[in-house]
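One structure, pasted below without further comment.
Complex shown without one protein chain; remaining protein chains in place.
Labels run A, B and C following the written order; every chain starts at residue 1.
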Amino acid sequence: MPESLSARNIVKRYGGVVALSDGNLDVHTGEVVALIGANGSGKSTMSKVINGVVVLDGGQLLLDNNPVHWSSPQAAKNLGIATVFQELSLIPQMTVAENIWLTREPMTAIGTVNRKVLHEKTEELLSLFRGTYKVDLHPDDPIVSLPSDEKQIIEILKAISFDPWLIILDEATASLDSRQVQRLFELVEDWKEAGKAIIFVSHRMEEIFRIADRYSVLRNGKTVGAGDMKDVSEKELVKLMIEKESVFEYIRKDSKNGENEEKPVCLEVKELQTVTLKGINFSVREGELVGIGGLRGQGQRELLHSLFGDVPYSGTVKLFGNGYKFKHPREAMQIGLALVPGDRGREGLLSIRSILDNLQLPSWPRYGFPLRIKKAKRDAEQVGESLNLKMAGLEEPVSSLSGGNAQKVVLGKWLVRKPKLFLLDDPTKGVDVGTKAEIYSLLTQLCDEGKTILFYSSDDEELIGLCDRVLVLHDGIIRTELSGPSLTKENLISASLGVSNGFHPESRTGGTL
Amino acid sequence: GPQATEAPTQPPAPTAPAATEEPATTEEPIESGFTIGISNPFISSEYRTQMIAELIEVNQEYMAADITTELVIESADTDVAGQIQQLQNLMAQDVDAILVNPGDVSGLNATLQEALDQGIIVISVDQELDVPGVYNVGIDQKAWAMESAEWLAEKLGGEGDIVLIEGFPGHPANVARMEGVSEVLANYPGINVLATDTGRWDEATGQQVMSNFLAAYPNLDGYWTQDGMAIGALQAVMAANPAEWPQGVGEGRCQFLNLWEEALTMNPDFDSIAVANHPGVSPTGLRIAVNMLQGKEVDESTLGGANGLSFVLPLAAVITSENLDEGLAMCEGQPDAYLLDNIMTEEEVQQFFVQ
Amino acid sequence: MKRFSVSPPVAALILAIVLFLLSGFLPNSYGSNVDIAIAQATNIVRLAVFLGVIAAGQTLVIISGSEGIDLSAGSVVTLTAILTYVYVSGENDRVLIALLISLGVGAVIGMLNGIGVTFLKVSPFVMTLGMSGVVTGAIIVVNHGTVSGRIAPIMTRLIARPVSPSIPIPGAVVIWLIFGVLMWLLLERTAFGKNLFAIGVNRVTAKLSGVNVTWTNLATYSLAGALAGFGGFLLVGNTGVVHIQLGQPFLFPSIAAVAVGGTLLSGGKGSYWGTMAGAIVLTLITSLLTTMQMPDSVRRMVLGGTLLILISIYGRQRSLRL
Partner (left out) sequence: MKNRITWDFLMTRYPVFFPLVLLVLSVAINLYLQPNMFQLSTLNSNMRVFLPLILLTVGQAIVLIAGGIDISVGGIVSVVNTILATRVGLEGSSELMWQYVLISLLVGALAGAINGFFIAYLRLQPIITTYATSFLYAGFALFILPNPGGGIPSAIASVYRTSTPLSLPLAFYVIAILLLVWAYVSSTRYGKYLFAVGGKAEAAYETAVPVTLVQFSAYVISGFMAALAGIAITMLSGSGNADIGNPMTLNSITAVVIGGNAFSGGIGGVAGPILGAITLSVIQNIISFSHINTWWETLVKATIIVAALAAPGVINLFRRRRA
């Protein structure tokens, strides 16, 4: 088993776009290296260089100080390099078991896949995350039917299924809730102990400081710093990443809580029921920023999507004083709603279309006939600037953007329309710290302007830092509402686990939460 | 009919020379109550629709006279396997005779042999088959083509540049026709064939090919073509309207005759000849089949073809500038796609039988 | 480093011109006679018009994605050509209504396709193939060999004849150019066009961005049917006669024209300019093969080979390994 892998002076271009100009990375067994950088700085590209998915334009890979060259992902895999891809590498139509073991299926003597062993081995892997699934996963479940966090877990299990020595986790935590992240980190500790090497990519500083031993920072495709985690502070890292002093200020609006009391109610939900939701009641006032918390898959997505007219429901929804029952998102948009969906590739983007087409998709009808393209471009450019979008041009396909920049497009297309009520499903997923801060200030600014925001996040810090109050969903109902002083991490976690505020039954009895 | 039998009908002994050896021939021939099957693998053409319509019409006569009880028509756009299935289905329905317009010259042989073995009378219409025991009814394709080629050569005075637009290369009818054309042109060394192309027996393609030819050879003297392609070719000439119109061969279809009339208004010197490969051969074949079923003996001296089993029918109509008016009169009340036709009467088909 | 790239429509057009110029060296070709060369070029473009118009609907359904394709286009062309022919029966003042009938009948058939594809989730390939059979069946039922009619002089005048004696460009070509501009407007300068591209790429995204996917898809198939109907109307104006297989020979070439024009067959990306160029290239190749004397077998092989080379030049998909 190899002991170390190094990337030296890596150059990688996509057509005219330079993704990496001078990428460097060292990783040794028994350690976790955090690969950090802003959106589009080249982290995923670096991962794909290491696992042989892309062709190098320059530089060298060294395995135990010997130059190696991958001719295909197969070659890297054969030498024990496994990857959790940011955009996942699962075949939707195939089952969990088939996906995990694809290319390494246990075989029978006559050359067929040994389904029994396949089942057993899959069950064994699935048990690693047991308890964090909403409903128990089965080896025969097709991938299409899974929510995004469970897909993410399958992708992780797939990567570790062949006992690699190097595991690349490219934003593997972005879709996971805190409990799942916790489980993953426990596993990472085990792997470390077992002498594996781990490359960890994440935009969550807290996670990085929790798990990583060393760091390596990319900025615009160039490695600008590396070292031991114990030697740096969060501020220093951020500065390396984005060449700016810390932007880390959540703008809490405690002062405003009172103000909002007088504002009119703009959203009122009564007994909303769907397949997963079992009767949701709440109301939101104009200008409020209300968070939705809870573990993944408790109905948050369904709540946002049903409010947006994408999922049928029963119950009543009053918006801006009138009752509505939308049959199509278009109707919701018309009265000023906007939805930023959680799965940007599947629900938010038109991959092969231009950035312009993506930004303007909901707004074309506003540009008359024939469409006033020049004006559309100007508007799109403005949004791009306001979001700090890193792109080669509006005409480039959106697939050429890095994950975080693509996320900005998903958010940006609604800004063009100036909606009144935002429904956000994990809008900062995969977004770098700098941009996150910008998005936060954008959101607070929107609220100041009288817009209302309903905001789900898988990042608890974000909910606490940003929201006026948080509705915590558990098993399809609002279990707890937290606001003001009760809005603490501890309360959020216990409420997420289905524990009512103030009580600490079952597992948490001994804790000091 | 009362005589409808489940046992295969006995064919009249003399007409099945090689195929079957009947052990016990019934003495009195069955005179009525016949079921006749039609197998047609191609429907997307006016020739075939006219053919089917005429078959139905002629059969009405026999039905009225209680001679036939049913005409089972298997007609669809299909391939060789599909036509084999058609024939099998006809056999499964105990038909007494099969009229087949074959989509493949030899692909049906084994299946037709099975039909013959069951004692079914098999007549191939429109296309000659080389299966001992199978009768053929149709025109002489070669003679048909020679007629119009001869006219063209004479019209040009044996001198000039011409092009040829043929049907499906490799299709037996086309092969026979092109042979005829070559034979005629061999007698006119002054006529120079610049190019040959396929119009796929299709008006639009014929038009396209002719347009190309007109663009490539602005001084063309004449063109020879056949069937529906003639309409497309004339359309192309009218659209291009060259200073000197080439002389061209036409088709015995009302649409063409109308177009001819119209062309004369553009260019009074235009001349043509219209010959039809008429669908009436099939209903004539039906009459022959019925007569055979009724036990009439075929006068083999009237037959031709490779196996001496071919009924060769005369051409239906040859329209030139002399009798164009007659042709137009024949089209009176007929649809545009109507092919000038001739179905032999019951009396006329008696010429093929021993009196 | 700026990427060097030529858009597929331009590439196809350049290719057509080069091929045409090279064809001058072939025996039996125009050689050095400019008049004949122009006549030949005009003729090719004129022939391309009908393929081009029939391929317009094809372009739309292919862009709409989810394996969108319209295999009923050929039989719709035949049907509307027959309807026009029968209805007009030589009278100029019936032409406009005949045009509306053609568009309407085409749209209805297209809508049936659309219903099958959007609501019943039948894959477009087989849905439209089945519909093609239904339409052919209907043609046979309605007019088993009894078509009677005639096109009106004004149709011949506008479609088949040159614009004026001094301008030897056929009317059809002018109609096609106007048609091309309208198609461009539709695809690039209307919200419908933008929505069409969107559903071609990702229907879920489209829906969540307010696009009425169902309606857009339905409208696209209906429009494609209507355009095929228009193709039938134009075609009969050129041929002057009808027959049961009038439109069928245009079917697969119409798909090929779309592909040669650089439109992504998997949807979401493409242009009508490309299809126009593709139609010209295909017609050109067939015409050139016609004037070259070779057996039909060789001709088919050359056509297949040329198509392969054409799409190899610029029809290549993204590599899995970047």
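Please note the rule applied: a residue touches a chain if its C-beta (ideal position, glycine included) is under 8 Å from a C-beta of that chain, and two chains touch if they have at least 3 such contacts.
Since the model is a prediction, treat every value here as computed from it, not as a measurement.
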| item | value |
| --- | --- |
| Chains in view touching the one left out | A, B, C |
| Contact with the hidden chain (one of B:69, B:109 or B:294) | B:109 |
| Of B:157, B:170, B:190 or B:308, the one touching the omitted chain in the full complex | B:170 |
| Option touching the unshown chain, where C:37, C:56, C:109 or C:140 are the choices | C:140 |
| Contact partner of the left-out chain, one of B:93, B:241 or B:302 | B:93 |
| Subunit B residues touching the omitted chain (full complex) | 43, 52, 56, 72-82, 84-86, 88-89, 92-93, 104-110, 169-172, 175 |
| Sites on subunit C contacted by the missing partner chain, in the whole complex | 66-67, 69, 116, 119-127, 129-134, 136-138, 140-141, 144, 252, 255-256, 259-260, 264-266, 295-305, 307-308, 311-312, 315-321 |
| Subunit A, residues in touch with the chain not shown (by the definition above) | 53, 72-74, 77, 83, 85, 88-94, 98, 102-103, 105, 107, 110-113, 115, 142, 158, 275 |
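Criterion: only the chains that are shown with their structure count from here on.
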| item | value |
| --- | --- |
| Averaged-CA centre spacing for the pair subunit C and subunit B, given as whole angstrom | 34 |
| Where subunit A and subunit C are represented by their mean Cα positions, the distance between them in whole Å | 45 |
| Residues of subunit C touching at least two other chains | none |
| Subunit A: positions in contact with at least two other chains | none |
| List of subunit B residues in touch with subunit C within their complex | 43-46, 49-50, 52-53, 77, 169-170, 194-198, 200, 202-205, 207-209, 211-218, 228, 231-232, 235, 239-240, 255, 258-259, 335-338 |
| Subunit B-touching residues of subunit C, taken from the complex the two chains share | 28-30, 36, 39-40, 43, 46-47, 136, 140, 143-150, 160-161, 170, 235, 238-241, 243-246, 248-249, 286-287, 290-291, 293, 295-296 |
| Parts of subunit C lying in touch with subunit A, wherever the complex brings them together | 1-3, 185, 188-191, 194-195, 197-198, 201-202, 204-212, 264, 268-269, 321-322 |
